[in-house]
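Below you'll find the structure I mean.
The block that comes next holds chain A.
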Amino acid sequence: ACGSNDSNKNGSSASPQASNAASPSADNGAKKKFAIIFKNTGNPYGEKEMEGYKKAVEELGYEAILKAPDQPTAEAQIAMIEELISQKVDALAIVANDPDALQPALEKAMKAGIKVLSLDSAVNAQSRLVHVNQADPERIGRTLIQGVTEMIGGSGEIAILSATSQATNQNLWIEWMKKELEDPKYANVKLVKVAYGDDLRDKSVSETEALLKSYPNLKGIIAPTTVGIAAAGKVLTDKGLKGKVQLTGLGLPSEMAEYIESGVCPWMYLWNPLDVGYLSGYAADALVKGTITGKVGDKVTAGTLGEKEVIADGEGTQIMLGDPFKFDASNIAEWKAVY
Partner candidate 1 sequence: MAESEYVLELKGITKIFPGVKALDDVYFKLKRGEIHALMGENGAGKSTFIKVITGVHAPEEGEMFLNGRKVDFTHPTDAQKAGIAAIYQHVTNYPDLTVTENIFMGHEKVQRGTGRIKWSEMHQEAGKLLKELGASFSPKTLMGALSVAEQQIVEIAKALSVDAKIIIMDEPTAALTKNESEELYRISERLRDNGASIIFISHRFEDMYRLASMVTVFRDSKYIGTWNVNEISNNDLIVAMVGREISQLFPKKEARIGEELLRVEGLGKTGYFGDVGFTLRRGEILGLTGLVGAGRTEVCQTLVGVEKFDKGKVIYKGKELKVRGPREALRHGIGYLPEDRQKQGLVLQWSIGRNITLPTLEKYAKSGAINTRKELDIAKRLAEKVSVKAKSVFDLVSSLSGGNQQKVVFAKLLTAELDVLILDEPTKGVDVGAKSAIYEMISDLAVAGYGIILVSSEMPEIIGMCDRVAVMREGRITATLDRKGLTQEAILQASMDDSGTRDHAARGARA
Partner candidate 2 sequence: MSAHAQSVKQAEQVVNGGRSMSAFIAKFRELGLLAFIVILAVGVQIRNHSFLTWENLTDIATNTAILSILAVGMMLVIITRGIDLSIGATLAFAGMVAALTVKHNPGLHPVAAVLVGVGIGIGCGLVIGFLVSWMKILPIIATLGIMNVFRGFTFEASGGKWVSAHQMPASFKGIATGSFLGINNLILIAIVIYIVAYYFVSHTRTGRRIYAIGSNPDSAEVSGIRTGRILMLVYTIMGGLAGLAGVLWVSKFASAQGDTASGYEMSVIAACVLGGVSIAGGVGKISGILLGSILLGILNNALPMINVSAFWQMFIQGAIILIAVLVNALVKRGIDRNNLMRRKI
């Protein structure tokens, strides 16, 4: 996993050879349009994802349209989908605020001949041709449990600090965490509570504090959300609980650098949002060109990322970027500048 990530990084930072590919189709009139809609604006993670997408699209010589509503709501995304249908874009990649609520809008888009794919936060199988998955939810869930178990030395109480109670990704990961915990080797690890910080700073902080107080023996916190893990890192730092309560989860390197360097969070995971976007750009292109249709077994050649295969995902199909990447004191300094 780590190996592939190294190449990702190179690929996404700057690749002179790839950008040359942009020149042939410079004629404006026929320039194909590839759109991406993120959850909401002003989110650096999202900015990176859109940046990666844009990079791929421009490498391919098309025009990239990046959109994000000011509030993370499905309603606003529906309006944006309509706008993109009107603009007759060729492909539409979406990071969904709701897996089901976009279905009618996306179906309309597909009917209008637009190739629809989701990335990161999926829409349901009927609403897309393919999903670009940043990492296997099962792997995320299981890895996080394995990680926290290692941190707390194999036994003790743990808790989860999630985003909103509605968040699809998080809920899926938490399910896998619970599955992993069923394994007898975790007999001594007890999940005491799933708390919801709603991805709000203040709420995440008070939820973390409540966890610490309600469960004085708490040994570890898993926060599979970037706002939550940063808030928890702050609380543990301020309360001087470094080493007493372990923290891991999914966080942005730039946000978490402080806490990883200090040891409050020994390590955490994430993938490279640039790569998620980048892969999606190529997947979109393949869909538009018709080289793939989104069925299992199709293969996408994704620029610097190499070849990726479409695999099954419940009722739908997906393209897996790779395993989550582990950030720890050894590599965080390098990554905090990237995203």
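With respect to how the candidates were assembled, all candidates are chains of the complex that A comes from, given by their letters.
The rule is short, and it goes like this: contacts are C-beta pairs under 8 Å (C-beta built on N, C-alpha and C of every residue); 3 or more make two chains touch, one makes a residue touch a chain; residues count from 1.
The model shown is predicted, which means the values in this text are computed figures rather than measured ones.
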item	value
Candidate from 1 or 2 that touches chain A, complex-wide	2
Contact set on chain A toward candidate 2 in their complex	40-44, 47, 70-71, 165, 193, 195-196, 201-203, 205-207, 209-211, 213-214, 216, 230-231, 233-234, 238, 252, 254-255, 257-259, 261, 336
